[in-house]
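Report on one structure; see the data block that follows.
This part shows chain A:
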Amino acid sequence: MIETLLHVALLLALPPLSLGVINKVKAFFAGRNGPPLLQVYFDLWKLLRKGAVYSRTTSWVFRAGPIIGLATTLAAGLLVPLTGAAAPLAFGGDVIAFAYLLGLGRFFTMAAALDTGSSFEGMGASREATFSSLAEPALFLALAIVCIPAGAFSLTEALRALPWADWGAARPVYFIAAATLFVVLLAECSRIPVDDPNTHLELTMVHEVMVLDHSGPDLAFIVYGGAVKLFVFGALLVQLLVPVSTLDLLPGAAAMVGGQLALAALVGGVESVMARLRLVRVPQFLIGASVIATIGVAILLYRGHA
Partner candidate 1 sequence: MTAYADLILLAVLLLGVYVLATSRLGAAIRAVAVQGGLLALLPITLAARTSWDALLHVGLLSLGTLLLKAVIIPGLLLRTMRTANVRREVEPFISLHTSVLIGAVMVGVAFWMGSVLTLPRPAPATLLVPVALATLLLGFLVIVSRRKAITQVLGYLMLENGIYVFGQCLARDMPFVVELGILLDVLVGVFVMGIAIHHISREFDNIDTDELSTLRD
Partner candidate 2 sequence: MLLALVIFLPALLGALAWLMRDLRQQLWLLVGTASAHLALTASFWLFRPSSVGFFLSLDALGLLFLSLMSALFLAASIYSVSYLRAHAEDDVAIDRYVPFLLWFLAAMTLVTVTQHLALMWAAVEATTLASAPLIYFHRRRAALEAAWKYLLICSVGIALALLGTFFLGIAASAVEPTPPLVLGALAASGKSLALPWLKAAFVLAIVGYGTKMGLAPLHTWLPDAHSQAPSPVSALLSGALLNCALLGILRFYQVCTAAGADAFARTLLLTLGFVSLGVAAALIVGQRDYKRLLAYSSVENMGIIAAGIGVGGAATFGAMLHAVNHSLTKAGLFFLAGNLLQTYGTTRAAEVRGAARRLPMTGALLVLAMLAIGGSPPFGPFVSEYLIFVKAFEANGWLGGLFAALLAIAFLGMAGVLLPMAQGKPADDGQKPEREPLSSIAPSLALLAAVLVLGVWIPPFLSDLLKQAAGLLGG
């Protein structure tokens, strides 16, 4: 019971902090003071208190988009172990559920964007669809690298079965899986170099243009949902690189929080030193990630044979 409560608490409370760390790191690289670490919390609180404006041309799809987006992301978050304990909803095959819950949320976000009938939102949705369809194979291949050696298709079990003692011999493939997951994280969470969360030039926006018409609590759900998504992907990466699952409950949770903050700092660093890719180059970046993950799977299968 206590594990579940801790898990839910971490999942609900921490995500905006990650965004705050990213912004702080970017400000540091730019030589500014930047917004306070907790600014995202303040923003969310402000948005939740406001009313929402709905265009008369929209339907229920537009209103459902942000809610379903947040709900599916939170549900996916219940499948990834955050501490040394199992994830609250862990079951055999939850890997597939994980990927498709995120897919469902994305689908409704895109549907909501199309529902506005605005060409800008439509453009954003089309780009999002292109990129996420290229990121999805990479995600699946990375998850396959994690699951195949364990022979388990539950994230909790697969991550527990990681060969920490024999890390040296198994390292290359997990390194590949982590790199691929990092690329997927950047693409799915609309970070540079795939997308720029701060841009407000419609021609280059991807995710931001898609949610342009949302306001008030809806926008708060979308921002919060984005933060949770980053946190969930981050949790997978941290689990892959740090032996969280071998620790006890509280040390595990502490390691997870530390890992998440370090990861957020890394994302902030990447955003500060890299330029955004031209739109036509993004598919190449994502295909590259898939190809690298394919190589990882090939190595695993090769080992299986030898």
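Throughout what follows, a contact is a pair of C-beta atoms (placed from the backbone, for glycine too) under 8 Å apart; a residue touches a chain by one contact, two chains touch by 3 or more; residues count from 1.
As a selection rule, all candidates are chains of the complex that A comes from, given by their letters.
Computed from a predicted structure; not experimentally measured.
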{"item": "Complex member touching chain A, one of 1 or 2", "value": "1"}
{"item": "Chain A residues touching candidate 1 - in the complex, by the definition given at the top", "value": "168-169, 171-172, 175-176, 283-284, 287-288, 290-292, 294-295, 298-299, 301-303, 305-306"}
